[in-house]
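What you see is the complex with one protein chain gone and the rest in place.
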Amino acid sequence: MHRPMNSRTPRRLTMTNRWREALWGLFFVSPWIFGFVVFSAGPMIASLYLSFTEYNVVQAPMWIGWENYERLFTADRLYIKSLWVTLEYSMVRVPLVIVVGLAFAMLINARLRFMSVFRVSLYLPSVVPLVAASVLWLWFLNPQLGLLNPLIRDVTGWSPPNWLRDPDFALYAIVALSVWQVGHTMMIFLAGLQEIPRDLYEAAEIDGCGPIRRLRHVTLPMMTPTIYFNLIIGVIQSFQAFAAVFILTRGGPANETLIYVVYLYRRGIEYIEMGYASAMAAILVLAILALTALIMKTSDKWVTYDRV
Amino acid sequence: MTASDAAYEPWRPHIGRYIVLFGLSAIWLLPVVLLGTTSLKTQPQVYDATRIFPWPLAWENYKLVLFDSFPFARYVFNSIVVAVASVAGDVLSSAFIAYGFAQLRFPGRRIMFLLMIATMMFPFAVRMIPLFLIFKELGWINTWYPLIAPSFFGTHAFFIFLFHQFFLGIPRSLMEAARIDGANELQIWWRVVMPLSKPVVAVVAVLAFEQSWSDFMSPLLYLNDSKMYTLPMGLYSLISGDDVASNWHLVMAATVTMIFPVVAVFILAQRFFVRGVTASGIKG
Partner (left out) sequence: MTSNTSSMTRRATLAAAAALAMCLPIAYAAAQTTITFWNGWDGSRRPQLRAVLDAFERRNPDIKVESLTLSSDTTAQRFLTGIAAGAVPDLYMTQAGDFSRWGSLGAFMPLDDLVARDKIDLNATFFPSSIEGSRVNGKLLQFPFKVATSMLVWYNKDLFRQAGLDPEKPIRTWAELEEAAARTTKRSGTTIDQLGFNACLNCSIGTGSENPFVEWMSRNGGAILSPDGRSVAFDSPQGIDTLKWMVAFSDRTAGGWGTVLRQFGSTWKDLRTSFYTGKMAMIHDGPFLYNIMANDAPHMLDKVGVFVSPMNAANPGARQRYIGYGVPGYGIPAKAKNPEAAWKLLKFIAMEDAGACEFFRQQKRADTSLRNCKVDLPPTVASAFVQNAELVEGHAAPGVWSQIHARLQQMSESALLGQATPEAAIKAAADDVRRLLARQQN
């Protein structure tokens, strides 16, 4: 009982079909709309409002205008410190994870026996939930009770520092945890590598390209979309890092690991300055948006979607 | 023709690669292995870091952690309940919503899609305080609802994105045929599209499980009563007391308990994983 459409179908029916499709579309998307308003947009707007108030939960919010923002940038040394720490953390972690992830993916991307064993071994640590991995790290890096330092001492004779308690190394010890959990990134790169058509490599070989030139002219250009994807995800994750730092160092020693969200939590929840913390949150959103936009803007310069 | 089709190559020319991979794998697995061995030590053995293999194996540590010293078995149960509910919510809502974005045209679709992607950039920290106040008004503090409810409303944009990319690859002709047969969109979604989406469902289910199992901030904020704790809070409460210095064997046993189910799920789902990630065209 469905009439096939042809040029003699009255316009009225086409409009109805468009209406039907639109209604169905909205129907399917409605849970998201509800979730977006209640769990995303609404809270963000409320957070913005709170950032202009002083709010300690026991009493009602009190409007103070731009005061929180002023205090952040003029009277809060620790806030500036947390900005630097977050920046340093991101700038070390993101490239490192991408390079290591890609390198590992290239290593296991071969039709050889036992590759799946290596793949599972390298991937397994990333399956460990972050909280559990942090607890494991806390023990592993303990100079007296963990195995890492005695191992280093026995193998190299060099006396290693107390990683998580040394202001110079603590942040890098936390980055090391991310590198250990590089498996997810590695798998995404692996999927990307396996999509590169073989004929590209064959053509390059015929042209006399050695492995390094193949890497530069075939692999890397074809991987730029995946690198781009991981870059954005990596930056967003780094700016939001919380659980590992909270468990391992809580921001110390000497505030060298005072990453942004840890400081936000401290001001908001531990000192009960929720207006102040909301201002920090607003700035965080701006920072992430700005950085992501920057990466996206410059992406046409180096990301290639076509075949080389 | 892609790289995955042919049979194995001979291994001799690649001996360098094998050596490197073997070394890396050993280093990568070392902490996990030590986790297991430490969980089977007794208290005085914990102080002796260089002794790697304890003997006899203190299996009673697990019994102690699960039932006696700490009610860890309860945390496992709580985590399972929350995870199963969350996974159901995530898979269903993400697939449902993605179908709308991918296959149907409606006003505002592009803007909404962009907003949805943008939510991946909204840190939880920004929404955390007002969300807390919302849940407080609903009376949901100290319940599991804040941990589960958002999953049913597509709050995890990444999962929607995965389904979306996959749905784009489904030939329109399949759906047109079903429409001609008189099926409405809901039936098309459930009877035509979903059965084809098994790889992506597997990927999303596994990722959603891992996300729910590992969620630390939400239980930290919303759960007061330790009886309601899920495993991340349970594990954290173990190490945040002052008496941890001597209890690492128990802490490690607890950690293994937390890791084991996730690892099991991943190993079982491994077959789907690479295929699912590729199929959803994620790199593009």
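Order of writing sets the chain letters: A and B. Residues in each chain are counted from 1.
Here, a contact is a pair of C-beta atoms (placed from the backbone, for glycine too) under 8 Å apart; a residue touches a chain by one contact, two chains touch by 3 or more.
Predicted, not measured: the structure shown is a model, and the values here were computed from it.
Chemist: Taking the full complex into account, find the residue in B:L221, B:L235 or B:V262 that is in contact with the omitted chain.
Modeler: B:L221
Chemist: Consider the whole complex, including the chain that is not shown, and state which of A:V38, A:L215 or A:I269 touches that chain.
Modeler: Of the candidates A:V38, A:L215 or A:I269, A:I269 is in touch with the missing chain.
Chemist: Could you tell me which of B:R17, B:R109 or B:K136 touches the chain that is not displayed?
Modeler: B:K136
Chemist: Give me the chain A residues in contact with the hidden chain, please.
Modeler: Residues 56-59, 75, 143-145, 159, 161-162, 165-167, 249-255, 269-272 of chain A touch the chain absent from view.
Chemist: At which residues does chain B meet the chain that is not included here?
Modeler: 47, 132-133, 136, 141-142, 220-222, 224-226, 237, 240-246
By definition in this document, only the chains that are shown with their structure count from here on.
Chemist: Round to the nearest whole Å and give the separation of the Cα centres of chain A and chain B.
Modeler: Result: the chain centres lie 15 Å from each other.
Chemist: For chain A, which residues count as touching chain B in their complex?
Modeler: For chain A paired with chain B, touching residues are 1-2, 18, 21-29, 31-36, 38-40, 42-44, 46-47, 50, 104, 107-114, 117-118, 120-122, 124-125, 127-132, 135-140, 144-147, 150, 180, 187-188, 190-199, 225-226, 229, 236, 239-240, 242-243, 246-247, 261, 264-265, 268, 274, 277-278, 281-282, 284-285, 288-289, 292, 305.
Chemist: Which part of chain B faces chain A closely enough to touch in the complex?
Modeler: Interface residues on the chain B side: 1-4, 6-9, 11, 14, 17-18, 20-22, 24-25, 28-29, 31-32, 34-35, 38, 46-47, 49-50, 52, 93, 96-97, 99-101, 104-107, 109, 112, 115-116, 119-131, 133-134, 150, 152-155, 160, 180, 182, 184-185, 189, 210, 213-214, 216-217, 231-232, 235-236, 238-239, 245, 248, 251-252, 255, 258-259, 262-263, 266-267, 270, 273-274, 277-278, 282-284.
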